[in-house]
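Of the protein chains in this complex, all but one are displayed in their positions.
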Amino acid sequence: MLSSFNQTPFLHDVITVGSLILLTIGLVGALTKKNLFKIFLSLAIAEASLFIYFIGMHFEVGKVAPIVTQEVEKFSLNMVDPVPQAMILTTIVIAIAVLSLALSFVINYFKLTNNMRINEMNELGEGK
Amino acid sequence: MINIKKDISIETLVVSLLVSVMTIMLISLFLNFNEVSSSIGTEILLINEASTGTANAVTSVVTYFRGFDTLGEVTILFLSIFGISLGLEGYKDKLNIFAYENQLLKTAVDTLFPLIILFGFYVIIHGHLSPGGGFQGGVIIASAFLLMFLAKNDDFALNHKIMGLIEALSGASFILIGLLGLLIVNRFFDNFLPLGTLGNLFSGGVIPLIYIFVGLKVSAEITALVEYFVRIKDVE
Amino acid sequence: MSILYFVTIPLLASFLTPFFKDYLRYISVALNSLLLVFALSFMGDTPIREYISFDSALSISFVLDSASLFFVVLFFLIMTLFSLYHLKEESRKDSFILTNMLLASVSGLVLSGDIFNIYIFFEIASITAYILTSLGRDKKAYSGAIRYMIIGSFASIFLLIAIVTIYLNLGTLNLLTISESFFTISQNSQFLIILSLFIGFGIKAEIFPLNFWVVDIYQASSNRVNALFSAILSKAYIFLFFHIAYMLHVDTKYLSFLAVIGVISFAVAELSALSSKDIKRIFAYSTLGQIGVLFIALSSNSIDVISGAIFLIAIHSITKLMLFLSLDILEQKFKSTTIEIFKNFNSLFLVVIFAIGFLSLLGLPPFGGFIAKLTILNGLVGLREYLFVGAILVISLIEAVYFFRLLGSTRVQEPKEDIEIELLPKVLLSLMAIAIVYFGLFPDALLDISKDVATTLIGGADV
Partner (left out) sequence: MIGLIILSIFITLIILAVLIITNEDLPHSVILFMGFGLGSVILFFLFSAPDVALTEAVIGTGISGVVFLVTLLQIRSKEVKK
């Protein structure tokens, strides 16, 4: 029973279900919350869940990091795929760039209107 | 802590239901598909040592095989910080938001600051040998400056001219390395330096060079970002 | 000669902005026109495939075929006109950086042959658009920018889902390899990938039902920014949308779904424009309507119809650039964009410009829009898609109502104010108007190019 817990298929199932639940929580939060701050927090969670899913699905039990060290002396197929890691590394930096820009807009908007709720943002529309 | 009555409205219910259905479909789909045995990643692992000479395959993907993505990523950071700075130009009276006096922190930071910077540079220049690299090291350097902002309040100010210069020059040199590759080896970002021995500090051709420029640019940009966020004050 | 210069030179220029000081406006004109000439020099040499850093599909590839060359030339042409328009004004650091970034990202979007690289350029273009929206720095601008960011984050999350699924299923990111082996993956995964790509790119390509936010963004931004959005950004996303759709050889049922969505998009946009009282919003709705027409035409999978759509893209870009720039002259005078200002200005030149723009958008002879719509309708009749032909004709009537109402209000007897237009804007606006008339009278050359582009677009993976 316990030994099956350490098999790759079980791990992949856990990763799939877990990270997609996280994605759901993030998307639901972003769609239903009214506070701008909470919306961007939820979007950050949704993105993080994708990162976890992508890295996790390329991990198999027994595979090592794609780095040559004293213990691992040669590149081989017993290493995890480096491309998803590079992609996620890139995406994490993009995510923080977008997030900080968004938050600076939120600060500026709040200082002008004293409002943080998306359903009260009524500056735009017909006849405004 | 959680006020159930206030939180749940019809809209919330509908949206949650829709997204949950989507997720259940996604899960059922993702749970039974067959993973491919060979991908570009596995091929890169096999040729990495011969073609790049770096000990860290992730670094060689980030800076060599997918170097253009990294250029785009640095651009995105640059743009985002530029956007933040545009929004704050109108505000006068830029003071540090942390009105906080702590003698212990002030004394400790004098010792810690150079050490953190040194560690950041270590992470940057060993990017092709161990985990880490330009982005991580750059942010570590920026965190040293964050500590300075925390401890020294308004006594510590950045020289914007030098910061802008570092940012512009490191970004431009990043592209120029690519263009040099185009002129010398006829391919953008290709290697025009000797590869060296795997595992040595001086190895991997242009890869450490690219990571050093990325590190400089990222550290300058994240420091600017932190400074902007820390110093926004009200419009009077 | 490397095709990467289209991306790297604008990036290099914007990184080096601090060194250029007050010469920014001249540099931007020189840069854009040089790159335009450079792009034109590639004519006849296509297709070119270029790899970065490593000569195989392991690395990123860039592809210049006649379709992407057409769009690159169009973008640099629009940007040259745009930077010339600003030549007499003060150099501005922000507009220099942002226009260069926009150019780099849209040329990257159309040239790149790697799905993750496209995601990176997608993000650069999005962030540029967010900052452009926020340039007004008042509560309207920030409100628009925040909405744009929220909706844009959803788009990038869905695009990321698509990329992750593709990599898990196929183990590659190269578009050519993906297009060759896309049919091998299971139906369900195919559906998921297509759905995520539709949501991700559909939000940015401004297609119903994902376009509810667009008009607010146009209202929040300045007219010059809207000119860029309408003439460059949305065109790049539409090209990308159909480029990928034809690359993946998606099933015809998805294509007919896109055509239906195009009809709905067209109808909803024109009906909403009818009740709008703000010219900026009306122009935005009209852009959405034209995008609906483009979706009907581009999803037809027939060279004749698609060449009409390509023609329409070129004409519509020039028309919208002209219209938004002329509206900018009015807004600077009256500080407002309600339809009332059309009754209050006295300038024959602007009236003529607006009339040419409106009539060309409506598709009346002898303007460029007429040829475009005629080609599309002819092609659709050839395909026996009479339903779409009828829909386009009926909805164009609605479009006619509000455009003629706007034109008619310029002749209303009310106190008028004179408008002075400087020489350079006048020359440029008339050049654009002449181009629209010229392509209406002598469309053959552009039609030939459009046909070539359409063939490449449908052929997709032939490179």
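Each chain gets a letter, A, B and C, in the order it is written, and its residues are counted from 1.
One rule holds in what follows: contacts are C-beta pairs under 8 Å (C-beta built on N, C-alpha and C of every residue); 3 or more make two chains touch, one makes a residue touch a chain.
Note that the coordinates shown come from a computational prediction; the quantities given were computed from them, not determined experimentally.
Within the entire complex, contacts from the absent chain reach the displayed chains A, B. Considering B:A142, B:L198 or B:V214, the position touching the chain not shown turns out to be B:A142 (whole complex).
Of the options A:L22, A:V68 or A:M121, the residue whose C-beta touches the omitted chain is A:L22. Only one residue from B:G53, B:G133, B:G178 or B:P208 touches the chain missing from this view: B:G133. Annotation for chain B: contacts to the undisplayed chain at residues 1-3, 7, 56, 58-59, 97-98, 131-133, 135-136, 139-140, 142-143, 146, 222, 225-226, 229-230, 232-234. Where chain A meets the missing chain, the touching residues are 2, 5-7, 10-11, 14-15, 18-19, 21-22, 25-26, 28-29, 33, 35, 37-38, 41-42, 44-45, 48, 51-52, 55-56, 58-59, 61, 63-67, 79-80, 85, 88-89, 92-93, 95-96, 99-100, 103, 106-107, 110-111, 114, 116.
Simple rule for what comes next: only the chains that are shown with their structure count from here on.
Remark: chain A and chain C have CA centroids separated by 30 Å (rounded to whole angstrom). With each centre defined as the average position of its C-alpha atoms, the distance from chain A to chain B rounds to 16 Å.
Shared interface positions of chain C, i.e. residues touching 2 or more other chains, are given as 116, 120, 123, 127, 130-131, 134, 137, 167-168, 173. Residue positions of chain A with contacts to 2 or more other chains are 27, 57, 83-84, 87, 90, 94, 97-98, 101, 105, 108, 112. Residues 27, 30, 36, 39-40, 43, 46-47, 50, 53-54, 57, 83-84, 87, 90-91, 94, 97-98, 101-102, 105-106, 108-109, 112-113, 118, 121, 123-128 of chain A touch chain C in their complex.
Interface residues of chain A, counted against chain B in their complex, comprise 13, 16-17, 20-21, 23-24, 27-28, 31-32, 57-58, 65-69, 74-77, 79, 81-87, 89-90, 93-94, 97-98, 100-101, 103-105, 107-108, 111-112.
Residues 11-12, 15-16, 19-20, 22-23, 26-27, 30-31, 35, 39-42, 44-46, 48-49, 55-58, 60-62, 65-66, 69-70, 73, 76-77, 79-81, 83-84, 87-88, 130-131, 135, 198-199, 218, 225, 228-229, 232, 234-235 of chain B touch chain A in their complex.
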